[in-house]
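Note that one protein chain of the assembly has been removed; the remaining protein chains are unaltered in position.
Chain IDs A, B, C and D follow the sequence of writing; residue 1 opens each chain.
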Amino acid sequence: MTAFVNQLPIGLSIGAVLLLVALGLTFTFGQMGVINMAHGEFIMAGAYTAFLIGDLVLALPAAFLVAGAMGLVLERAAVRHFYGRPLDTLLLTWGVSLVLQQLARDLFGAPNVQVPAPSWLAGGVGILPYNRLFIMALAVAGVVAVWLYLNRTALGRRTQAVVQNRRLAATSGIDTGRVDMLTFFVGSGLAGVAGVALTLIGPVGPGLGTYYIVDAFLVVVAGGLGQLRGAVLAAAGLGLLNSYAEFWSDASLAKVIVFAVIIAFLQVRPQGMFVLRSRVLT
Amino acid sequence: QPAAEAQEIKVGLLHSLSGTMAISEVTVRDAELLAIDEINRAGGVLGKKLVPVAEDGASDWPTFAEKATKLIRQDKVATVFGGWTSASRKAMLPVFERYKALLWYPVQYEGLESSPYIFYTGATTNQQIIPGLDYLKEQGKKKVFLVGSDYVFPRTANKIIKAYAAANGMEVLGEEYTPLGHTEYSTLVNKVVQARPDAVFNTLNGDSNVAFFKQLKSAGVTAETMPVLSVSVAEEEVTGIGVDNIAGHPVAWNYYQTTETPANEAFVKAYKAKYGATKVTSDPMEAGYNAVYLWAEAVKKAGTTEVEAVKKAAPGISLDRPEGKVTIDGENQHLYKTARIGIIQPDGLIKQVWDSGEPIKPDPYLKAYPWAAGLAAS
Amino acid sequence: MLELRDVRVEFDGYRALDGVDLTVPEGELRFLIGPNGAGKTTLIDVITGLTRPVAGSVRFAGHDLVGRKEHRIVRLGVGRTFQTSVVFEELTVLENLDLAAGFRSPLWTLARRRRGVSEAVAEALARTGLEELAERSAGVLSHGQRQWLEIGMLLAQRPRLLLLDEPVAGMSGDERERTGRLLTEIAADHTVIVVEHDMEFLRRHASTVTVLHEGKVLVEGSVEQVSADPRVQEVYLGRRPSDAAVGERT
Amino acid sequence: MLLSVNGLESGYGRARVLFGVSLEVEPGRLVCVMGRNGVGKTTLLNTVMGVLPATAGTVTFDGRDVTGLKPHERVRLGMGYVPQGHQCFPQLSVLGNLLVTVEAAKQPKEAVDEALDLFPALKPMLRRSAGHLSGGQQQQLAMARALVTRPRMLILDEPTEGIQPSIILEIEAAIERLHAAGLAVLLVEQYLDIALRLADRFVILDAGHVVRTGDAEELRRDDVRRLLAV
Partner (left out) sequence: MRDLIRRNLPFAAVAVVALVAAPLLLEPFRLGLLAKYLCYAIVALGIGLAWGKGGMLTLGQGVFFGLGGYAMAMYLKLTEAGPGGLPDFMVWSGVEELPALWAPFASPVLALGMAVLGPMALAVVLGTLVFRQRVRGAYFAILTQALAAALVILLVGQQGLTGGTNGMTNFFELFGRDLAEDSTQRGLYLVTAGVLGVLYLATRQLVNSRFGRLLVAVRDGEDRVRFLGYDPALVKTVTFAISAGMAGLAGALFVPVVGIISPALLGVVPSLELVVAVAVGGRHALAGAVLGAVVMGYAKTAFSEQFADGWLYLQGALFILVMTLAPKGIAGLLGRVRRARTA
């Protein structure tokens, strides 16, 4: 019985991890329509930043900047030639992700590295260790920040304008190039932050990104493209589902169940939880 | 050109240099290269220099089969040292058997196999799993929980463990598998904690170990309350897991960096000199390093690199290696090896707390264990 | 014969259509006007299955259309054009038309190559004057040319009921005239509903006009009756009916 | 001269559409570009705005060569554009559409109120998603959006297309007022009578060439009108 009850906070904490890794995608994928397969490697970059700095709190802003800068370079060097062709960006950025993984292997070596957890994160309340609570808090903070950015700032509005009608945005006086850069910077930076958080619970190595990328995209898809509240609910839902499915069966089957549920869910809500309907025919 | 060629012997090195398994396999390749260097500096084999031909198995089993074919048919190497996961070995096996070429496989594995074209220089189950169980039993651990990655080695290992437990009055409280590369262990940790076992027998492989130990530690589990015996965590994994998270937990292997033999002193020194003072040595690396020496010895004895002759010369060859004396068993082409239990130390190295005294005869089909009858149904 | 009864459409609580009753007999050319946002396009969307009404019924030739899939409604003989024309840019004009004409043949017969030009397509080409552009890909057409292609695709479908959403927007004077004649011709043996804002166009070609306002039918009648209606002048034509003769085109 | 276009050429890929188009707009003047469907009117405006690159020729605005500038830079110099086909940012609210533009153009917020005064029909729907508006409503929004950038020249591509008669009158009146207040306008318009009422000068395009220019009076001449017939 305790075990059963324990699964509830565990599920939410799994959801927080999912949300954190997917948050950046609500920018690059949700807002810009870029399917950035290198997102996982930006997470990895954040984790390695934490490794280099050695201090979790200092690493958060640093990782945001490092991963953000990498995103910026990717956007300027390659992605910007691909706007309007989201499916192609998927393939391009996948190539980039391969190169980044190999680069990490050469820079830091193939074996995992260790980021020491700060001593104040030792211990926990009930079943939840402090480091899980820290991740949950970080996810909440991230969501709030993203929401404010998108809905309460001129930059956020500009981002949306560019996504929705690039050409019109340009002829309305918006510097679309700068908006693209900024959006990609923020989205990638968020991946870096997620990477720092992940050092608390998982391996820090060249393969780090690959472990999270599929799940992260599933969260965005289930939530509805570019929908922050959708992503939050989807992450929580998938976290709980995962937690209970694994509790009753095993980790492998849980993954399969999660996938089946997502297909079933899309039968009811083909565009994810929240949809922005538009009258434009496609 | 032909003259120069005659002065060389090509040997294949086939490990994952990319993908998930690169973490482990690169170090084995490095150890094998070290052995080749040393042998060459000592004058080579049959007066010829060894020339390594490296290929990348890319953590992808079919690629192992393809590259093995390439090494054999195109490069015409005298032998191949390679593989880590059992899956890669299973993929290469038919290739070596088909072309009658030799593979030296350096990692502990699940047994139940003895191909005439493979030499197994890592432990089989009776040289690692069973000693590990004996150790737990000795420590009075009666209730165990089994945690493993979802593939053939952990599943077979756990079958053996269950049979052992049934015969030795131990109780298996749970058996859980996670996909390779799995990193979310909170549910599993909850299950383990709720089951209250005396010990956990861990056959997780690769990165999952990092996540498992970190999350176990945050859940308040310590080596005192619930030791986790691992059979796939060696010195080089400890850094990645974080010493704090794993110090005090036991492991079962045949070799540690701290193993006290003259050969090991030289090996560790040479390895650090070649690859850097911060590098550590581990059991699979040592087994790969040994493999090169054992093959060279067999070639010397046979006077040729011709496969059938080498196979014939190999049985009985006995060398003093870093782990102590190893001998090639003629029956199944495995090695006699000494089993060792160690405890992970705060400095990241492993301190031996128990050993089998003398090398154990390899028994891949566990024929010598009555309780294991029926496990190996072939 | 088309019959709408008490059709209501809501978008997140907003009533786009609020109890529309409309009957269009066979062989009639009916014009639909009304202020921007009155619900004209929505009405067409409801008939063609793009939008589902929250209440009311839509019957065409004895079939209830509500709840049917779009392509099934088309198969019953209902065709439409879009206010913003959507054509297949990568296909040629001819292929666009051929596609529109081909839906009646079973899917497997499509596995053959197109040979020659079918009668329906040839007729559509001729009527829309697109013959010279037949082999060009639709992507290079200008705005007005696309409008024509849309009409051509509609004709090639050979529907019994034609719904056209602002077909002459962006057309030059002569082309409007040609469109008008074409519509009158078709209406001889089809039911045609045209949404338009161009009053001069209506004056020349319309017989019956339905005025929609705020999701309801405001008035119905001849062009003269409707233009003289003060409510229509108020909400639609503008306060200076004399000035509203914005008819003369290029 | 506020805008002068010289020998402008452009097109799509390998298909050339404009062949050396030249025209001028003096400050405060309204120039109407006319021509049949597909002659290149939209292409001309897009090239003037920098949406399409010019393959030859120059565009000068207010004495400055803007040929190589990005569209948003041209907007900031005072060129306001209403593209053809009532475009908007569909998922932003009506107000959001206006705000994002006013911010991008670095104009004060009052510009929004001024624009709304010209298009009062938009006021009750400020919070609605622009994508949900009817075609005509979107067209009004597009005009308002161009105005909030406080342009010195307004470039309009068939602004009356799809608009109800009374609002056409309002739009016409609005253009007239803006024009009277000194705003230069480059207008593409199919309604000849509107062109006749508004234009100071006209330019007729055919197959990517300027075939005729002149003042409003000349538009009434039959030989000029024939140029517009199919």
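Going forward, a residue touches a chain if its C-beta (ideal position, glycine included) is under 8 Å from a C-beta of that chain, and two chains touch if they have at least 3 such contacts.
As the structure is a prediction and not an experimental result, all values here were calculated from the model.
> Any idea which chains on screen the missing one touches?
A, B, C
> Which of C:8, C:75, C:160 or C:204 sits in contact with the chain that's absent?
C:75
> Even though one chain is hidden, which residues of chain A still touch it in the full complex?
29, 33, 35, 78, 81-82, 85-88, 90-92, 94-96, 98-99, 101-103, 106, 214, 217-218, 221, 225, 250, 252-253, 255-256, 259-260, 262-263, 266-267, 270-272, 281-282
> For review purposes, identify every residue of chain C that touches the missing chain, sorted by number.
For chain C, the residues touching the absent chain are 48, 69-71, 74-75, 79-80, 82, 86-91, 95-96, 98-100, 102-104, 107, 110-114, 153, 157.
> When the complex is taken as a whole, what residues of chain B touch the one chain not shown?
17-18, 54-56, 58, 60-62, 65-67, 69-70, 73-74, 85-87, 90-91, 93-95, 98, 110, 112-113, 150-152, 155-156, 159, 177, 179-180, 375-378
Note that only the chains that are shown with their structure count from here on.
> Just grab the chain with the largest centre-to-centre distance to chain D, centres being mean Cα coordinates.
The most distant chain relative to chain D turns out to be B.
> Which one of the chains is closest to the middle, using the mean of its C-alpha atoms?
Measuring from the global C-alpha mean, the nearest chain centre belongs to A.
> Just how far, in Å, is the C-alpha centre of chain D from the one of chain C?
28
> Could you tell me which residues belong to chain B and also touch two or more other chains?
Residues of chain B never touch two or more of the other chains.
> Listing for chain A: what residues touch at least two other chains?
Those would be 280.
> Can you tell me which positions in chain A touch chain B when the two form their complex?
2-3, 6-7, 10, 13-14, 17, 102, 105, 110-117, 122-124, 127, 129-132, 200-207, 210-212, 242-243, 246-247, 250-252, 254-255
> If we count contacts the way the header does, which residues on chain C are in touch with chain D in the complex?
Residues in contact with chain D: 11, 14, 33-38, 40-41, 83-84, 140-145, 166, 169-175, 197, 199, 235-240, 243-244, 246-250.
> Mind pulling up the chain D residues that touch chain C in the complex?
Checking each residue of chain D against chain C gives 12, 15, 34, 36-39, 42, 84-85, 121, 128, 132-137, 139-140, 158, 161-170, 189-195, 225, 228-230.
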